[in-house]
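Down below is the structure, laid out as structure tokens.
Below, a portion of the complex is reproduced, with chain positions unchanged.
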């Protein structure tokens, strides 16, 4: 990397989040509901969280993925959160905090050490208030306690609820409503969109632009008016540069608590249920419907006008062309029950082997 | 969704488009060239358009997708636009307006009710003129009747035609030319790009950045200068967060009337013909060529230096590695004639079944 500006910069430790100084082992155990082993010193001060491969004295770490058991056996962390079955793999002198869900428990401890990290930071300055360099239409309604950063546009008749941050350069279009305690990322663009409370949009999200509706013909394609809206319910999170089209003649809806990763595309009229999970680069075609608690792996495509039932899980890089029943475990192109999919892949490998 | 800000907001009806009050049944029939049935009351006032599952008294709806015939049979709409063959499935008392292209006809009626929806709205305010908070280089040429919203940058020697809107935060780079009656979405970034008339770019489109050209070697990769441009012809529409690279040593061209969905990637030197349709997340590799009226389904990838012939249609989630003849119907990975593709999928399923 040469000896330039960056190296010098990196030498001073660039920490973005402030950290609680220490937490006692006892406090950590209580936080996650773990029993402190009899021989452990509850007063021991833990100074940070760290992943299994870099955790050292004073740190608490965790084991979730069995792939890393080898690293567990060599850890020099002061404490480790893991399932009972890994207890004997933990080196002597490392305190074990048993948990049935080590990832969740570790997440809780991380949140305790880094309380600021629960919601994205403002971009320009902490607790910025309303910037003189934001353009807010006189007819817009902004509740008290809102942070609006430089370069933001808030259009006519838009409404923004208390405790919300609008990141630098974001555009809150005419008539858009953003609820309370939301974080709208820098350079997001919102039109024809109604957003609930405690919603997080990461930078570059575009919501509410025209759906892709054309009446095609041999003389050219005629735009079908897109007169619906986008409804984003409470506690939804949407990743950077994702796009959500507004409905053609109904609303596009993202249900409460649903988490959406980066670069996901959601077509017009789509209904995503509550607490769904969509991994990056997924595409949902127009008028598809996901019931609650559906999870879809990265880069998967879902065809239009189909329904994925409650709690169904779709593997990454699949193509869902037909309805999936509630609780289904599907994968492949086109997506089929996982067992059948694996069978097909195995059959093909064998056939190729035979033909060799 | 709790009882927060959003719920209250939603209770007041947030309508983004103003609507014509009513249209008579006769006027609607004339608009779409349908014959009014003898027993129908041409003076009946229709108050809105609605999809088949929510249409009620006073609404006109349509049937296009046979999947929804069950809903047609139960509709309480005042009138329905559908093909002749569904006539007998329509409940008594619902006026039938026959059409060979119900989707197009319905689209025309929608446009009549919502005349504002034909072109995206300005973000900040309706009929905004040139914002005091836009940065326009003194050497830029802006025709009369242009709307430039807050936070926009228009660079040196750029030109913008009459009737065009440049959405909040968009960047019109040095020397870029945008024609008349265009809508450039909020936070779009244009460089080295020439745009015709009546073009719509949705938010976040990046056009004219360097193509991905490197001369690779074991000591590192050297940038190949990208000295071409992007040409976007009249009546093109491009979806949110799509990216179009400028040519390496020729122009990247998007032909007249072509419609491109969200998150589409178009590499350097690509030539897209007139009236093509590219669904979301499609990727066209450098120097690929699409002739006129090509349609490509979502998430499909097209390899570099190949040609897809006039009117060819490529299924979603395919990979086009070789030339496709004019009029071809291709799909699969790699893409092949659709019949062959289906045959292969069937053969694999059977083989897996046999091996079970």
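Going by the order they are written in, the chains are A and B; count residues from 1 in each one.
Just so we're on the same page, a contact is a pair of C-beta atoms (placed from the backbone, for glycine too) under 8 Å apart; a residue touches a chain by one contact, two chains touch by 3 or more.
Nothing here was measured: the structure is a model prediction, and the numbers come from that model.
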> For this file, in which 2 copies are placed, how many copies does the full complex count?
Replying inline: 3
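Criterion: only the chains that are shown with their structure count from here on.
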> Whole-Å distance, chain A centre to chain B centre, using C-alpha means?
Replying inline: 27
> Contact residues on chain A for chain B in the complex?
Replying inline: 135, 137, 143, 151, 153, 155-156, 159, 161-162, 169, 171, 173-175, 177, 179-180, 187, 189, 191-192, 194-197, 204, 206, 209-210, 212-218, 220-227, 229, 231, 233-234, 241, 243, 245, 248-250, 256, 263, 265, 267, 281, 283, 285, 299, 301, 303, 305, 319, 333-334, 340, 343-344, 346-348, 350-351
> What does chain B use to touch chain A in their complex?
Replying inline: 1-2, 4-7, 9-10, 14, 16-17, 49-51, 54, 65, 67, 101, 103-104, 106-108, 110-111, 114, 117-118, 120-126, 131, 133, 149-151, 167-169, 185-187, 200, 202-204, 235, 237, 239-241, 257, 259, 261-263, 275, 277, 279-281, 293, 295, 298-299, 316-317, 333, 345, 348-349, 351-352, 354-356
